[in-house]
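For this view, one protein chain was removed and the others were kept in their places.
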Amino acid sequence: MSVAPARASLLEVEGLVVHYDVRGAGTVVRRRETVHAVDGVNFALGTHETLGLVGESGCGKSTTGRSVLLLERPTAGRIRFEGRDLATLGRRELAGLRRRMQIVFQDPIGSLNPRHTVGQLLREPLRVHHLVPKAQQRERVQELLALVGLPADAVSRFPHEFSGGQCQRIAIARALAVEPRFLVLDEPVSALDVSIQAQILQLLTDLQNRLGLAYLFIAHDLAVVGQMSDRVAVMYLGKIVEIADRDSLYARPHHPYTQALFSAVPVPDPTRRREPTRASVTGEVPSSLAPPPGCRFHTRCPLAQERCRVEEPLLESVGAGHEVACHFAEQAVRDHPVGVSRPSTSGSR
Amino acid sequence: GGESQPTQSGAGTKNALGVKLPAGAAPAGDQYYVQPFDSTGASYKALDFYESVYSRAPLADQFTIPLVRLNRDYSIVPGAATSWEQSADLTSWTFHLRKGIMWSDGKELTAADYVETLRYSAEPKHAWDFTWFWSGVIKDYKEAVAGEVPANSIGVKQGSDKYTLVIETEGPIAYVPSACLYTTPLSAAALDKYGSGSYNINPETCVTCGPYTLTKFDPTATIVLGPNKKYTGPFKPAIDTLVGKIYAGGDMLPRFQTGQIDQIGVTPLNLKVAAKNPRTKDLHLYKNPNDFQIWYTFFDTTKAPFNNVKVRQALAHCVDRDAIIKSLLEPLATPAYGYLTPGYPFAVEEPLKPHTNYDPQKAKALLAEAGFPDGRGFPEVTFNWWANAVSNTSSVVQALTENWNKTLGVNIRLQEIDKTTFYDRMNKKPTQLTMGFVPYGMDYFDASNMLSVYKSGGRHNWDNAEYDELLAKGAAESDTTKRQDIYTQAQVLLTQDAPAVFIFHLLYGYYYAPYIKGAALGKNADGYDGIQWPGFNSTSDSLQQLHVADNVDSWPRQKPTDLQ
Amino acid sequence: MPDELNGAPLLDVRDLHVSFDLERSTVYAVQGLNLSVRPGERVGVVGESGSGKSVSAQSIMRMVPSPGRITKGEIVFAGEDVRALPESRMRQIRGARIGLIPQSPMTSLNPVLTIEAHFQEVLSAHLDMTGQDSRERTVELLRSVGIPDPATRMREYPHRLSGGQLQRVMIALAMACRPRLLIADEPTTALDVTIQAQILELFDDLVAHSNLGAILITHNLGIVAGHCDRVVVMYAGRVMETAAVLDLFARPAHPYTLGLLRCVPRLTAKRSRVFHAIPGLPPRVTELVEGCPFAPRCERATDQCRTHTPPLEEIGTGHATACWHPVAEVTEVAR
Amino acid sequence: MSLPQGSVVAGRRPARADSSFWHAAWYRYRKNRLALVSGIVAVLILLVAALAPLLAPYGYAAQDLNQSLTGPSLDHLLGTDQLGRDILSRAIYGAQTSMTIAIGAPLVGALIGIPIGIASGWFGGVADFFTQRAFEVFTMVPQVLMALLLIALFGSGVLKLLLFLGVTAWVGFARLARAQYIALRDRDFVVAARALGVPTWRIIFVHILPSAVGPMIVFFVQQIPATIFAAAGFSFLGLGVQDPLADWGKMINDGQQYLTVSLVVALLPIICIALATLTFSFAGDGLRDALDPTSR
Partner (left out) sequence: MIAYLARRFLTLLLVMLVTTMLIFALMHAVPGGPFDQTQQPLPAPAMANIMRKYGLDEPIWRQYLNWLWALLHGDLGIPFEQPTMTVAGLIAKAWPITLIVGACTIVLSYVGGLVMGCVAALKHNTWIDWVLTSAVSTIGVALPNYVVGFLLISIFSVKLGWLPAGGWGRPQDLILPVIAFSLYPMALMARFTRASTLEVTYADYVRMGRARGLSERRITVRYVLRTALIPLITIMGPNIPNILTGSIFIEATFALPGLGSYFTTASLHRDYPLILALVLIVAVLWGTCYILSDIAYTIVDPRVRLEGLSR
């Protein structure tokens, strides 16, 4: 599959920074500290396109997703949606905007109000945006339920009466109720079982095909992301370390961290047991309270040099639509070509 | 703690004051007397009348001797003064003091002590709280209080020698000797040394010329007076130690029943409870009128509907005193038809009854005459009261109100308020209460005292020239029968015009632990028993007539920790 | 490891039934589990959420929470009949002879005790080890699971450690008394892939070096493929299939196993945007039904499947399945 | 395209067309036998309170001084008090007064406190700082002093007492509401509502309130006996319910000393309060559970 030609951008994010002020650790003595949740993120997304966002837990994926919808106030940066800078919008315009961009959360049950029935949950967006006259709301709710493959009698039940997969369907139905053009999918399947996961992913794919939605697809399962995305961005500690078209990235991951991610994915094939490789990283993710200077990955990077400790690498193009932030990207690919859909092994056997 | 049950008798032995204990008395070590005091609503600032009257702590007025004292029949008997006479022009009184009464600091009690004390009382800086008592009595006293003349120019002087005291009066005033019950002097020397009378609340600086001296002063818990071993005076008691237990409220009865206190003033409810207890059920109940307290309902006679005398009379005739007393107060009250309790000087009862007897028909008729037939058109009136357990006020006012409302069809609503607010609003000029339930007790044993409450410009706003005139006449009259006549007229007038409805005269009920014995508890001329007003202190002779007997039976007397 | 077992399995579970008596219904969480573990063997238990994996593990330690109870079956651990043991003996087994690594390390440590205190507790309870001894052993254990600077880190409270570190602590804690059987109940679900890989490597090392028997509960087939010797596939409280790992992936016999394998997204697969899913949902296990529990979702189901419960039957060496119509060939598995 | 049809999770009850949160809550409440019985008794108490004039054999003030403190008889089923008033009637009228205050005052407190607490919990920042200081100021002002002033200014009566106790009870509600909203405001379902563009007021009241209301109900129920005794405490100081109106707390005050004289006078109001406390707290617990769809 080739890279889709660059379409008119639906969403552009430039230099997004989100910091949280927290009171520092320590039982009684504390200083004010700052969590560098997102630290300068750029990407763009067109209609009918999916951008996958991967990275370890806590690297700022959700924060990115939320701030794109202005659910978190960005500390800095510009977000343009349909060509308009969100920061300039008034309250009313913002409310209108919510009709066109929606989010599906990681925790399917937690994102549904436990005290509301499914009927109430799905009517809520209709009511808030006056989308459908009252008389037809019930009908529309049924439509939505059918759309995500839920039975009609679900309306009178509460979220906890459903399984995780069903809750995720409800959440998706609710997001779709406002007929958005853009959906942030914040780890929509991480909490689900493989068999259910496939159902949801299929649903999302079908919906995109039918409705032409754009997705910001957040996950950390590279296999899933590989199936869903047109482009993929890899985040580490609040920064995008690599962003590329899906095939390019999967064929030739440049950043040592991306490589580590690939080699850590368990392969459901006992015949292909992985030998411990140099690319499997050790150590823990540093705290986002005090990100390391220079390259943020240098504390765990097998290639780290003195330069990495002091100089922060910037995203640089290494090929068509493929950008990496690593001083030794070339060397990394040369030494350790870990890509998974290399031409030699790609395709089914 | 622990129970002490003396086995041997103390008869014939001497106590710490050197008094030979009478037959049947307990040993000297048990000659103490524990009295309870409720400190709620009180402020304990002094132990001396002339330091403060309303903020006197329990067991006050034991350190000095007034000019005159009262016996249990309320008769004036010599105190520090052995005799007294009015001057020929009736403008002054002369008192002759006993010789040889010594202060504990070694000085002798003389006229100077009285003079300095009274001058001190008039001093504006001292801000004594009882100045009204001598105002208009002692010459120039009022002016001194207002700061118009120096305090030492008031009409109290040493007479021909240091044992003679002269009190010059504003005019001819007959009752000065009675009033002189309130002459418990401070020591002139101590006053000079300490600048105020509070030297007496410190055991170290206490100067006394009475049989007791201060051993402990803790106004939040206990006050103890021990024997004044230097006492040279004539009034030596068998009980040489007094303990005042101070309680911030709470039920006194269990304290009495468990032997923590030797005496208790009972409420009507206490009696009912005590009757169920094997220890107290057969105990003799002592009763006396003490300060002759009258409980009455007053009206704001300047405002409708109570500016109409017929309305007031209607209410007055609609009080079933007998029923109220029988079920709520018995035996601690007698029905009141007038201001003065029978037994109080010049009190009458029969002439008043026709004007205020229980007669619902008449009451209804009067109300109709007043323009409110069956209560129609009668405005809603608030009847204010404050709670008092001794007079069972909450029940009494409810009984009154219900009867008025039911019989007369009027609309009287009860409102309880706290005592301070109550009096603040009642005493405002003009008063802020249309109707309220209050007591009044005497300050001194003469009709002029109690009756003056209804003088124009007095406590209430009932202004009646005729009444004022009668009182003025009565005060100046020294002939007893004539005075009686005048005061009878005044009482009839007061009851008839009904600025107040008089409900009951309070009788104070006391239990004494069975080992408290002595003549002081016996019946007086009026048939009342128990320690009579003014109580167990230097202004009364009951002091010498009480002792602790050894027949403690099974009573669990607990010696206070302070004495152990 | 001294082998007083004489070749018998370390753990042998036969026909285990566990049910929960709720107010208005009964949950038949485990309906005839057969499982055996030999020393040095890693047995993977897979199955969807709710298929009875955790309850099985709890039964082995005799820790089924009330109102659950073991209604039938036999659990023999190191020659002892677990169901018949007195509680005091059971306490000696738990923690000392069977170690448990739970799913969520964050909620599985007492938040008000330091890491060290947790170790102290177990060491003194089972090995009578106190004071300096216990401290040294704790340091040693923590070092062995790769906690840097263990002597200071052990004074920390659980919330001060990252998820990966906590899971290492949990492993060290499970290993503290040198157990013979290690049960890991979804030990990495809460963790990142990179950390997950580290933890699983650690797990492999431990089993290899200490000749432990291990049960690895998961629903990630990738993990099973990489870290187990044998697999038990559970569905609705029953064993659907059990086989050596290579066997199972090469020749899945049960349609459910097959379906499960097809569901797993593969990193190496081309982007097809078609997701294989097993249609429908797992059944509620609130009633005992005759017939194969997978039948309603199975495209191969026949009437026989719906009315008669298939027994678990050997179809090859160490390969058994409970299916009337086992899958014969492997063409369908997409690799 | 084939969307997999999820089979319905086997429900605990047959689905009704479109039952709401409240329907479901009522259903769950009915299932809780203890709560149901308590609820019925609680309603009975309230009914007795409301219908006191119809139920009581005598008026609350009707007295007969000649029948003071009689034991139970046919005329007076539970006997009479000191003023010869029928105790049963007074207990019945007492229900009216006590329930009015005990429910009214927390209600007023809740109406004042909950919005303030919500505001400070939801908005935080400066508003929160000042409301918290306000809580503190309020806890430090002696109640008696306030009561004295208010009664001097406005007089006393059931309604005024109710208002006064309510006004002083707001702090508890505000604290509780604040804590609840702080705990809930960052939950995913709230963020989800924001993402949908749900207006703030609707998030606060429609989305969060149902989750926050449980502890408030329990607190409310706890306030019932507390309020009765607070009112009784004021009666002790003469600042409470005015005679001759009957009120349980006041009846306890008046009756406690009669324990040895007339057991009924002392015990009846205590029994009434205990019963009310018990039933209301069970009913409250049941209500809290019923309002939580996830509870079993």
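When the chains are written out, they are named A, B, C and D in that same order, and each has its own residue count from 1.
Everything that follows uses one rule, which is that contacts are C-beta pairs under 8 Å (C-beta built on N, C-alpha and C of every residue); 3 or more make two chains touch, one makes a residue touch a chain.
Every value quoted in this text rests on a predicted model; they were computed, and no experiment measured them.
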From the list B:15, B:35, B:131 or B:448, pick the residue that touches the absent chain. B:131
Using the definition of touch stated at the top, determine which of D:47, D:141 or D:159 touches the missing chain. D:141
One chain isn't shown here. Among B:162, B:255 or B:353, which residue touches it? B:255
Contact with the hidden chain only, please: which chain D residues? 124, 133, 136-137, 139-142, 144-146, 148-149, 152, 186, 225-226, 229, 232-233, 236-237, 249, 252-253, 256-257, 259-260, 266, 270, 273-274, 277-278, 281-282
In the whole complex, what residues of chain C lie against the chain that is missing from view? 61, 63, 65, 91-96, 100, 102, 104, 107-113, 121-122, 125-126, 157, 159-160, 173
Kindly note down the residues of chain B that lie in touch with the hidden chain. 1, 40-41, 43-46, 54-55, 57, 124-129, 131-132, 135, 142, 145-147, 198, 201, 217-221, 245-251, 254-255, 257-258, 260, 277, 418-421, 423-425, 427, 440-441, 443, 453, 458-459, 556, 558, 561
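In this text, only the chains that are shown with their structure count from here on.
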Between the Cα centroids of chain B and chain C the separation in whole angstrom comes to 91
Which residues does chain A have that touch at least 2 chains other than itself? 163, 165-166, 199, 202
Give me the residue numbers in chain D that touch at least two other chains, ranges are fine. 4-7, 9, 12
Residue positions on chain C within touch of chain A in the complex are 48-49, 160, 162-165, 191-198, 200-201, 219-226, 245-246, 249-250, 259-261, 263-279, 281, 334-335
Per the contact definition, I'd like the list of chain A residues that touch chain D in the complex. 66, 69, 71, 94-99, 102-103, 105, 107, 110-117, 119-120, 124-125, 128-129, 138, 147-151, 153-158, 160-163, 165-166, 169, 171, 174, 178, 199, 202-203, 206, 210
The residues of chain A that touch chain C in their complex are 1, 25, 56-57, 163-166, 193-199, 201-202, 205, 220-224, 226-228, 246-247, 250, 260-271, 273-274, 276, 280-282, 284-285, 340-341, 345-349
